[in-house]
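Other chains dropped; remaining ones untouched in position.
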Amino acid sequence: MALAIEKEALSVYLVDIFPQIAEDFRIEELNQDRLVMRLLTAERHLRPGGTVSGPSLFALADVSVYAFLLAQMGPRALAVTTSASLDFMRKPAAGKDVLSECRLLKTGRVLVVGEVLMFSEGMDKPVARASMTYSIPPR
Amino acid sequence: MALAIEKEALSVYLVDIFPQIAEDFRIEELNQDRLVMRLLTAERHLRPGGTVSGPSLFALADVSVYAFLLAQMGPRALAVTTSASLDFMRKPAAGKDVLSECRLLKTGRVLVVGEVLMFSEGMDKPVARASMTYSIPPR
């Protein structure tokens, strides 16, 4: 399936609808099979000890699936997260950006399911995984 | 099981170990059966449209279970979140605080499981539910 929006246009669109997250996230890669998003780790994302917080990883997964959904289905700003499951497997490396690798497993008319693996930059084992379901409200 | 820390002491302890979250959360109620935590909703917790963001609800659930774990088991700052599942069921009311009701379903030596219902203040139907598992590292 061809993408409805390419990386540059999607990046502009995300900043437009979510201005407050523009300085947190950046799309690194986007093609039909996957999207890679970067969390630009800053002081506000950290827990004592310097690791990236759970809510920041949740936000990264959530934004990744939402962005990929927009890229595949076209802008539907009303899609809402209905469920999420996450496993936190390793301590994120202190002070490193976190990269997400996102795939969509289903893009139905009503439900979209995405899965995300997250890595501290430069590491080969994931710090966390997430599955997120979005609901597309009837028009 | 008697609580290892009462509400006032726990509140002081949480601010001590997580200074950056002190202005976001406040323990409203604590007894052996449940803990109620308040998210002091502010601009930084909102999404376009005025609803409380998913990461803010995740953070509320995570802090609620962690605080109750400390209250029941005594301070073990090393407990780490290992998994989480959330369902987002209704749009949080704009500009309202969110209250969590937390129970611990298991407080084992290795794993602690808590569940949380979250309500926009004054509403009787939950906006979200969460289950969180914490792992207690071997000493």
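In order of appearance the chains are A and B, and numbering begins at 1 in each one.
In this section, contacts are C-beta pairs under 8 Å (C-beta built on N, C-alpha and C of every residue); 3 or more make two chains touch, one makes a residue touch a chain.
It should be emphasised that the depicted structure is a prediction, and the values quoted were computed from it without experimental measurement.
Asks: How many subunits, all of the same sequence, make up the entire complex in this structure file, 2 of them being shown?
Replies: Result for the total copy count in the complex: 4.
FYI, only the chains that are shown with their structure count from here on.
Asks: For chain A versus chain B, what separation do you get between their C-alpha means, in angstrom?
Replies: Here chain A and chain B have centroids separated by 23 Å.
Asks: Residue numbers of chain A touching chain B in their complex, please.
Replies: Per the touch definition, chain A meets chain B at residues 17-18, 20, 44, 47-48, 53-56, 58-59, 62, 80-89, 91.
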